[in-house]
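Of the protein chains in this complex, one is absent; all others appear in place.
Letters are used for the chains, namely A and B, taken in the order the chains are written, and counting of residues starts over at 1 for each.
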Amino acid sequence: MIRKVPRGSMMNEKPLIFAGLAVFLLAFSYPFWQSTEDEDIPQIAMQTKGEECVAPVEYMRKNHMKLLDIWRDSVVRDGDRFHIMPDGSKVEKSLTKTCLDCHISKEKFCEECHSFASVKPYCWECHVVPKIGSHTELSGIDDVEENKQNLLKNLLARNKPLAESKQSLNKGGQ
Amino acid sequence: MIEKALAGNRFYWSWITILLALVSLGVYSYSQQLTYGLTVTGMGRDISWGVYIAQFTFLVGVAASALMVVLPYYLHDYKEFGKIVIIGEFLAVSAATICLLFVIADMGHPSRVFYVLLYPHPKSMVFWDVQVLNGYLLINIVSGWTVLEAERKGVSPPTWVKPIIYLSIVWAVSIHTVTAFLYAGTPGRHLWLTAVLAPRFLASAFAVGPALLILISFILRKFADFDVGEKAIHKLTTIATYAGIANFFFVGAEFFTAFYSNIPGHKHSLEYLFFGLDGKYQLVPWMWFSMIVGIVSVMILLYQQRRPSKKLLIAACTGIVVSLWIDKGIGLIIGGFVPSPMEEVVEYFPTFIEITVTLGIWAIGLLILTALLKVAVAVKKAT
Partner (left out) sequence: MIQNRRKFLKKSAGLIAGAGVVSGFISKYATGFAKASTEKAASGKSIRWGMVIDMRKCIDGCVKCIEVCHVTHNVPEFDNPKDEIKWIWKSDYAKVFPSKDQQFVSEETRQKPFLSLCNHCADPPCVIVCPTGATFKRKDGIVEMDFHRCIGCRFCMSACPYGSRSFNWRDPRPAIENITPEYPTREKGVVEKCNFCSERLAKGQQPACVEECPENVLTFGNLYDKNTEIRKILKENPTITRKPELGTNPSVFYIT
C-alpha cells in the first residue's frame, strides 16, 4: 500500500516551490529593507526645559527604549536610582520624573512618533503621566475629599474593630 | 503520512466537527478572559489555582503513562504491545500539548510566557517543569513518528531513535516527579507538603494511563476496525490494577499520618475534602464518589484476572479514570488551598467561561489525538 511518488513530478515542482518561497520572504521582509525617507519622520516638538539630555540626542533617538529598559531594571532590581549626567550632576532614573520633566508633553514627545512607527509601549498601563496629560482625566476626580471618606469607610468595614465583631458574635450566639 | 488524517467517513468528520465547535467556544471564552482578566474565573485571593492547574496536573500523569507501554515493549521486548505502543506515545503527545495549553490559560500575563526562558530561574520548579514537558513532547513525537514512518516504508527504524526511546522512559518519570515537586515544596500547604506526593502521582498516572489505553483500544475496535490484541489489553489491565492498588495505598497512608499524628494542619485539608470544615462541604460528595468508585473499580479489575468480562472491564476502566480525575483534577488542587494560610475556609466554583475554556483545551487534545491515531491506525492496517 506504499504510495509510489514518481521521481520526476517532485523535481518539476521544485523551482515553483522555491520561487514562491522567495516571493513570500521578499514581501515579508519589506519593512526591514525598505528605508524610510527622513522627511517622513515626524519632527518632535521638543519643548525642553533643561539644557542637556541624559545622553546624546542621536543615541536617544535610536535607543531610548533600551535606556529605559536598563533604567527600570537598575531601579527596581538593584535599587540604583540615579543617573549621572554628562556634567556630573545626578538625576532620577525615571521616565515620569526626569524625561517628562523636560519634554513636558507626552502627546507630542511620545505619542506622535509611536503612532507613526505603530509601536504600543505599555508604560502608561501602570505609570501615571505627571501634571498635564491624562492623569486628572484618568482618575476622574471631582471630589477628592468624598473619595477619601469612601475609602476610609470601606477599610473600616473590612478591618472590623473588635467591639463590632464581638457584637455580631453575641448576636450569633443568641 | 499526515494526509491519512484527512480521509475518513461521515462519522469521523462529525466527531471532528463537534470538537472544532468546542474549540471555537473555548477560544471565544478565552478572548473574554484576555480582555477582562482572570476575574472571569472562579479563582480568587484565597483559592488562586483552579480547574486549569488541576487539569494540568491530571494530564501530566496521562502523558507520563506512555511509559507503561514503552517500557515493556522496548526494554523487555514484550511483543504483544507492538500495536499499542504507538497509541500510548501519541496519547502522551496530545496530553503533553494540552498540559502546556492549560498552563498558558492559567497565566495572568500570557504574553510574557517566554520570560521563563529569557530570565531562567533554576531554583523554581516551574522552570524545570517547562523544560521537561516540552522535552517530553518532542521526544514522543519524534520517536513515535519516526518508528511509524519506518513501518510504513517497510524498513526497520533508524538506529538513532533507540536511545531517544530509552530516554523517554526516564523522562516520563521526571515529568510527573517535577510536577509533584511543584506542590510538595510549598511550606504551609499541608495537603501538598508530603514526600508521598510524587510516588502517589506516579501510581495514579500508571493506573489512569493504561485504563485510558484500554478504553481507546475498545473504541478503535468498534469504530476503526483495529484490534490491538487481547493479550495487550490483558497486560494493561494487570498494570492498571496494581498501580491503582498502589495509589489507594498511598491515599490511605496520607490518612494515617494526618489523623493518627493528630496534627491540626495535616488534618484540615483532608477534613475539608472528606467531611467538611467550618460548615463548608462543597467537595465532600465528589471525594466520596471518587474514593468509592475508584476502590470498586480496582476490585473489579482484580477480578478480571480470573474471569474477564468486556463490559465490566470497560466500566472499571471508566471508573478508574473518573475517580482519579476527581481526586487529582479537583480535590488535590482545591483541597490544597483550604483552609487558607489564615485558616479561612473559602469555596471555589468554576465559572461558565472557565469551564468552556477547559472544554476547548480538552477538545484540542482530542483533535490532536484523533488525527494522530487516524494516521497510526491507517499505517498499522496497511502493513
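Observations on the structure shown:
Assume a contact is a pair of C-beta atoms (placed from the backbone, for glycine too) under 8 Å apart; a residue touches a chain by one contact, two chains touch by 3 or more.
Keep in mind that this is a model prediction, so the values were computed, not measured.
Taking every chain of the complex into account, the chain not shown here touches A, B. Screening B:V126, B:I219, B:I292 or B:A382 for touch with the missing chain picks out B:V126. Remark: the omitted chain is touched by one listed residue; of B:T146, B:T238, B:T257 or B:S340 this is B:S340.
The residue from B:T39, B:S309 or B:T383 that touches the chain not shown here is B:T39. Note on the undisplayed chain: of the listed residues A:L25, A:I41 or A:V76, the one touching it is A:V76. Set against the missing chain, the residues A:S29, A:S89, A:S115 or A:N154 yield one that touches it, A:N154.
Interface residues of subunit B with the unshown chain, by the touch rule above, are 36-39, 42-46, 48-49, 103, 106-110, 112-113, 115-116, 118-128, 130, 182-183, 185-189, 265, 336-337, 340-344. Residues of subunit A that touch the chain left out of view are 72, 76-77, 79, 81, 96, 122, 125-130, 135, 138-139, 141, 144, 147-148, 150-152, 154-156, 158-163, 165-166, 169.
Here is the rule we use: only the chains that are shown with their structure count from here on.
Subunit B has its Cα centroid 39 Å from the Cα centroid of subunit A.
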